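Below is the structure I would like to discuss, written out as structure tokens.
Missing here: one protein chain of the complex. Every other protein chain is in place.
Entry: chain A
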Amino acid sequence: MLSRVATKYWRGRVSVSTKRHASSVPSERDVVIVGGGPAGLALASSLASSKLVRESLKVTLVEAGDLSKVREWDPPRGTYSNRVSSITNSSHEFLQGTGAWDHVEQGRTQPIEEMEVWDGISDARIHFSAGDAAVEPASQIARLTENLNLQRGLLRHLSQFSEIELADKVKVDSIVQDEQEGGGWPLVHLSDGRVLRTRLLVGADGFNSPVRSFAGIQSYGWAYDTHGVVATLFHAPRNSLQSPNTVAYQRFLPTGPIAFLPLSETASSLVWSTRPPLAAALKALDPAVFAGMVNAAFRLPETSVRYLNNEMLQAHLAGTPLSLAQFHEELEFREKSHMIDSRSALSSVRRPADSGMPPDGAEDYPPLVTSVQPGTVASFPLKFSHADSYIGEGRGARTVLVGDAAHTIHPLAGQGLNLGLADVEALSECIVDALSLGGDIGSYTALTPYARTRYFENHKMLSACDKLHKLYASTAEPVVWARSVGVEVLNELDALKGALMMSAGTTKTRGPPGQVGWELAARGVEGFAKNVDNVRVLGSSIAGVVGAGLRQLWQQNSQGRRL
């Protein structure tokens, strides 16, 4: 019976079983959070930090995995997990407010003080620094942390509050609605035989959210034809003439953006979005060749990156992956043909560390990768999805979605986890508000402010990133033409910059996080895509006009906000 119900709901819509489980008397809960990922743990931790919640609500978090592995996570010094996230200042502030941030190991986090973003085709480039923040100068644009460091911190914070029950190594098998008169509360059947009857069921259960299926909430979206390849990279420390390793780099290649995110003086994290066959070939590479490919992808002209990609793919498909010697030969040939001097910043040929003055423009590119931490090369399919609603109704009443259960986003702006944290902040505020007015926290009325605060915000960010991805990944002829001559790329990067810098501010002083910026970025990109065709027809003489309005808009906006 259990498994029958389970398969029923995994297939899609609600299964409201009419049979009761004779085995177990339901135990009553006020909040059941399904999922102990960053979003679920952050919600538990945020609720725990409220005295009112601790006094009035019985909260249980259910996680299929083993949380003690996270709690006891203690990686050897100098090694890093491959799942990292940039925590924006708003998220940072939220976590400080709940007290959770104190439990995140600071030595394993790294500030991002500057960003270098450039276009792979035109090489149009834009530089960001924390001081540019549209609202107020911040000391950092964001802070990089391993997801595990954050999750462990949240668990440590939670360990102070015995009121919150953590049930791990337990799966949610099925969810049905109770039949009590005047009830209709969710009954959550766990793999250990327990049944929880809950006032509010929170789906923090990731992209495949069983809670979302139970609630009958449809999700709109698609998989990008792109995988995100991640890895932990090692490199020499920057020398004393250079700024510390606090600069993030991102290059928009037609296959997808490649990003280099600093973790320490000698380690950084890679997120390389690329076509699935290329991702598979990259994962199969010898680590030294992998490191070389990363270096080249940040430096070589796009045509040669494409060429190397192709060589790699052919070799991979032929079952004879590119050897280090072959790779070097190709690389040298490519560099020579572009007249790249082996001592210049554009060369991927490794120089002995501390060989005196760094070459001119060295800071335009990330440090040369010397090795890859074993076992850290992995890839994830990237998708766009947005639930039709965050609150369940009717047979799915008393359910609410947060984090990846509600939305998944392209990682190019490093916002996925931050959106989830913003959801959690809004939902816990909403719960506390309802409590303080004697409301039923599972009711639609009580949850509405949460959806109102988050849905449109998330949607703007999701579509901005989606449009950016599509624009840069576009091989449509007019778009590529426009980019190849550098038309308007700067404008569009400007919009992106505006968006990122606005979300780099601090929430409490400026209202909703970065919303205006993302709206501008989305509009800018949309405008760009629409305009390229016209630009081509009209000729490049007037190209500068297109999109200038946007830049102005952003500038006005940031000035307005500075007042």
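Note that in this section contacts are C-beta pairs under 8 Å (C-beta built on N, C-alpha and C of every residue); 3 or more make two chains touch, one makes a residue touch a chain; residues count from 1.
Just so it is clear, contacts and distances are computed from a predicted model.
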Looking at UniProt, which of "Translation machinery-associated protein 22", "Casein kinase II subunit beta", "Ras-related protein SEC4" or "3-demethylubiquinone-9 3-methyltransferase" names the chain we cannot see?
"3-demethylubiquinone-9 3-methyltransferase"
Option from A:L346, A:A434 or A:A473 whose C-beta touches the chain left out
A:A434
Among A:E28, A:D192, A:D360 or A:D388, which residue is in touch with the absent chain?
A:E28
Residue by residue, what part of chain A touches the chain that was omitted?
28, 30, 52, 55-56, 180-185, 199, 393, 434-440, 443-446, 448-449, 452
